[in-house]
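Here the structure comes first, spelled out in structure tokens, and everything after it is commentary.
A single protein chain has been removed from this complex, and every other one stays in its place.
This part shows subunit A:
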């Protein structure tokens, strides 16, 4: 019994519920025989992966669904062994090079070249090329992206690359200019509601419109989240009537608690308390960027209009530092102290400028 998210994942392009024009485009491209390299980008939970797998199915038929998972070992020039998981069928291969961290270039060079230089042996295959799906392409290092450049042109007859990324900002221009860019926008609330209703219909029960509306709004464009929440709610109260209580994830309530602590009191003791809580979150593998964003969002709701801009400004500032630096907690803490300082300065009119 799989989760609803996987069970009701559309398998073909026709089954997709929203972005119809995009689906027709993809379908046309897949059947024209002249298939380009593609870069899918959009926010998470918008359906990029689903569209990729549907396109692959359109290209090669149901054979792509026979997947096997492999572990491959590569040796870097400095003789370090790198292991990475590879999901593949007869027609395509899916990799997440960012698993290898700094060594992603080696994987791109070795694996993609290896695939590019072997021709499709299966004569009955629909297409002469294989497809390489690269997940999280925006986390590829510069070197790895540079390594892709010529490969994408040179081996066009044997190989197509599908990149999947959250944003195109971090991709170098030469890669973007070699791909067909496809933007997958997050579904609107109404579109999400139709999907939820579709799932309810498949499972043969009634979904009250208020409930679906509430779920869709809570998910804010993240279809995966919406479906997961929907399933949980269904487990909790099978008839889905009455006021719904969408449970927030633990870490989110925890983040809100931190925000409240910051706004209530500004003192060195408080900083220590907040620090302990940050550590707790980090040790549970919540990404620091998400912690910072959630806390900042909450703080912004609690402070005066005049302070809001500054709170976000410094959040962005320290987020970048966190990215560049090594030790995340320093920057989270620095942000907290900065906000406390600003807050005190503003509410009690104490001159804190000497701390800048």
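Keep this in mind: a contact is a pair of C-beta atoms (placed from the backbone, for glycine too) under 8 Å apart; a residue touches a chain by one contact, two chains touch by 3 or more; residues count from 1.
Everything below uses one rule, namely that contacts and distances are computed from a predicted model.
S.K.: Assuming one chain is omitted from the figure, identify its UniProt name from "Mediator of RNA polymerase II transcription subunit 14", "Replication factor C subunit 2", "Proteasome subunit alpha type" or "Nuclear cap-binding protein subunit 2".
M.R.: Of "Mediator of RNA polymerase II transcription subunit 14", "Replication factor C subunit 2", "Proteasome subunit alpha type" or "Nuclear cap-binding protein subunit 2", the absent chain's UniProt record names it "Replication factor C subunit 2".
S.K.: Out of A:186, A:244, A:281 or A:295, which is the one that touches the chain we can't see?
M.R.: A:186
S.K.: Where the complex has a chain not shown, which of A:147, A:211, A:244 or A:339 is the residue touching it?
M.R.: A:147
S.K.: With the full complex in mind, choose from A:7, A:176 or A:202 the residue touching the hidden chain.
M.R.: Counting the whole complex, the residue in contact with the absent chain is A:176.
S.K.: Of A:33, A:101 or A:209, which sits in contact with the chain we cannot see?
M.R.: Reading the full complex, the residue touching the unseen chain is A:33.
S.K.: List the subunit A residues touching the unshown chain?
M.R.: 24-25, 28-29, 31-34, 36, 41-43, 46, 77, 108-109, 113, 119, 123, 128-129, 139, 142-143, 146-151, 153-154, 156-157, 167-170, 173-174, 176-181, 183-186, 220-221, 289, 293, 296, 300, 305, 308-309, 312-313, 315-317, 319-320, 323-324
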